[in-house]
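Note that one protein chain is taken out, while the other chains of the complex remain in position.
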Amino acid sequence: MEVSQKLIDDLAPKKFGRKGVIWTISLIIISIAGIIAYIDQVIKGQVVTNMNDYALWGIYISNFVFFVATSFVGAVTVAVLRLTNNSWRTPVVRIAEIISLASIIMAGLTIMIDMGRPDRLLYLFIHGRMQSPIIWDVIIIPTYIVICFLLLYFPLLPDLAILKNHFSKTNPKLSKWYGKLSLNWTGSEQQKKIQIKSIHIIAILIIPAGFILQTVDAWLFSTLFRVGWDSTNLGAYFISGASVAGVGALVTVVYVIRRTNKLEEYITDYHFDKLGKFLVLTCLIYLYFNINEYVIPEFTSKKEEISHLNHLYSGQYAPLFWFVIIGGLIIPVIVLLFKKGRKPLPMFYVGLLVVIGSWWKRFLIVTPTLLQPFLPIQGVPESWHHYFPSFHEWIITFATLAMALLIITFLVRYLPVIPIQRTADEQEETEISKSKISKTVKP
Amino acid sequence: MENSNKYNRRYFLDNGLKFGLAALIGGIGLSKLASKLYGKTNTNSGDKMELMTTDGTIIEVDASEVIDVSHSKDEEIKYNLREGMPNRKFVMVIDLAKCKNALKCQDACNKHHYITGEHAWLKVYKMQEEADTAPYWMPTTCMHCDHPACVTVCPVDATFKRRDGLVLIDNERCIGCRFCMAACPYSTRVFNWKEPDYGESSEIVMHMNMAHEPHNSIEFTGMPSKIGTVDKCDFCPHAIKENELPHCVTACPNGVFYFGDKYEDTVTNGDETLRLSKLLRDKSGYRLMEGLGTKPSVFYLPPVNRLVDFKDGLDDFRNFNSVEKIN
Partner (left out) sequence: MLIVFGSQKSYAQSTEKNTIRLKADYFKIMNGDVYFDIKASSKIDKETVDVPNIEIFISNEIEDEEIDLGTITTNMKGECRFTLKNLNLIKQDSTNTYNINFTFKGNSNFKKASKSVSFKDAIIIADLIKKDSLNFIKATLIDVSTNTPLSDRLLNVQVQRLFRPLRIGPEFNTTDENGTIIVSIIDEIPGVNGILTFEVVLKDSDDYGTVKSMVKAPIGIPIVDESTFDKRTMWSPRNKTPYLLLIFPNLLILTLWGLIIYLIINLYKISKSKFKNHENN
């Protein structure tokens, strides 16, 4: 139970070096630019975007879907790996929880950007209709935010207490904050009992919550008539896609943090190997769903389906589509099937490809379908037949991504990215079991 | 967008002319307003007039106190605006055999609803399903479906289905999420991406026309439109409650649109009045995208025994704009 000083020194959050400061300031600048662009949008109306009555949802919505998908990493990594007793997950769980929380918070903010009348936000709560899938979304997102927060917070308590002591001399003000947030954690039997029981409940709770969140997100599309959306496949497809996006994001962020915080001792090649195998698994499942969505409709060749698929295979979206499928899915699978591909650096690039591929995949889900309505597009300007985001949309979208990274940066700066107490406990357990083995072996 | 520059120039030119007439407009406007509000039957003051009250008694009043008021045919039944007129179910029948893309319907609708922007509510499509099948002109309005996909998905009850069949939009409630637009398979809804630009004179006239009405935005869609909200064809409730046909019906020179009450089993295009069930039976009426299960209230009569050639409408085909900038 005693936590070694070395452990604490290695894992305690440290001040940012120059790179860290530049990183943070850049993110803040991008965020501010986005806020200014958004204010401009509120004043002038959404005419500043390139959306029109046909491409009525653009990258604001696909960005929102991306954030919702990435937030699934908490449910997948922490709960699923926990329930299957994958003990290697310990060094990466906190990063996963942080990414989850940052993503789902930004999802909640991003969707408000797409509203035509953000001044009427409260109507969603006062006049909400339970029949509408949007209301289901409005219910599940705050619920998931709270659950993600609790998922992060409960295991954090012992670490906060450790940090309070660690900083008591060097940074008393910070130490006081850690103390307050640690809720008077002393490691007593009673506290531990409550904590362990609570973590157990959250870990179980987050699975249905996560599944409901991804499914409701899918139902925003599959409860409508449009080609490409009206698919019974969509719920499972989104859950699988969220796993891919989430684990990909996890791999990327883990690599970066490992390097900046010098955690090579704790997050070893073994962990990357395991993460790589996990990512391959999610990608293969996702590939299966993609084949069902994008290949099988060719069999019946219904007119609208074929037209939609042709837009993706060989039409105006072809380059993007093939980048997403090959770059975002097939190449990662191939690379990760080899042991050499599961080394940290290749995995970082693969993770990056997966995340970028995921982001653009959601764009391909949202807009091409809208530009193929049942009745022909006539009587409207020629520019309405296409959609490419405007300057405002890009700035605002980058700002939301920057804000997500800011939240992650902030949490990584002040929280131990690897659970200290838990690592200590596990090291102790390993020692005990090792000594047990050595004792049973008769000299 | 490039189109806006062209419109800006036109608007500027028109604006100059209009300023010169501003005083004249004001004068006409005020007198229009006055005549609508106080359509007087003037007799020499001091004369008495015999009038019958609503319960049958005869009274004598000073003639100068008599004001002419227009009544709707049914006694003034006040109904809940979200519930709609009782004992009615409004339907429209569009005869594709007669349509030759004259676009008078679109012009009338644009004008009477003060539609700004580039997207009309009533669109006349150039349809041809396959190279082997015949081309035809197809006007579409909102279908006012009985199983409306748009109403189902609205999160805040801004769009709603009434008892009399109309699907309307409350633009004081709409939050602009555009979920209804994504849900509508007929692409009939229109979004106000920017502040609606009526142009000075049009705005004056619109407010004058609205001044005498007990104005409620639900039954007067688009008057005015609000930024960040959705609009669509509303079957003109402000007209039909005064027993007047919707503007597209009266504007069509070819009698394409029939409108009426399904419960009364009667539709009319202003000239012909027919029994709905018989019309649909005889001419094999159908609805658009019946298989989707939306149960639209607009019936189409197939383009057979055409009175006009399809090609005659090609000159007027508005592929890239459906709203002529009306001053």
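When the chains are written out, they are named A and B in that same order, and each has its own residue count from 1.
By definition in this document, a contact is a pair of C-beta atoms (placed from the backbone, for glycine too) under 8 Å apart; a residue touches a chain by one contact, two chains touch by 3 or more.
Computed from a predicted structure; not experimentally measured.
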Inquiry  = I'd like to know which visible chains would be in contact with the absent chain if the whole complex were considered.
reply    = A, B
Note = Out of A:T24, A:N171, A:S198 or A:N292, only one touches the absent chain, namely A:S198
From A:T24, A:T143 or A:S175, residue that would touch the chain that is not displayed = A:T143
Residue among B:R88, B:R189 or B:K232 touching the omitted chain = B:R88
Ask   = So which bits of chain B touch the chain we can't see?
value = 17-18, 20-21, 24-25, 28, 31-32, 34-36, 39-44, 50-52, 58, 63, 68, 73, 82-84, 86-89, 111, 146-148, 151-152, 157, 160-165, 201, 205, 240, 243-245, 259-261, 263-266, 268, 270, 273-275, 326-327
Request  = Could you list which residues of chain A touch the chain missing from the display?
outcome  = 127-131, 136, 139, 143, 146-147, 150, 153-154, 157, 183-186, 188, 190-191, 194-195, 197-198, 201-202, 205, 208-209, 212
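Quick note on the criterion: only the chains that are shown with their structure count from here on.
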Request  = Averaging only over C-alpha atoms, locate the centres of chain A and chain B and give their separation in whole Å.
outcome  = 47
Request  = Would you pull the chain B residues touching chain A in the complex into a rising list?
outcome  = 1-3, 118-120, 123-127, 140, 149, 152-157, 173-179, 181-183, 185-187, 189-195, 227-229, 289, 292, 318-322
Query = What residues on chain A touch chain B, complex-wise?
reply = 44-47, 49, 51-54, 56-57, 114-118, 120-121, 123-124, 127-129, 131-135, 138, 220, 223-226, 370, 373-384
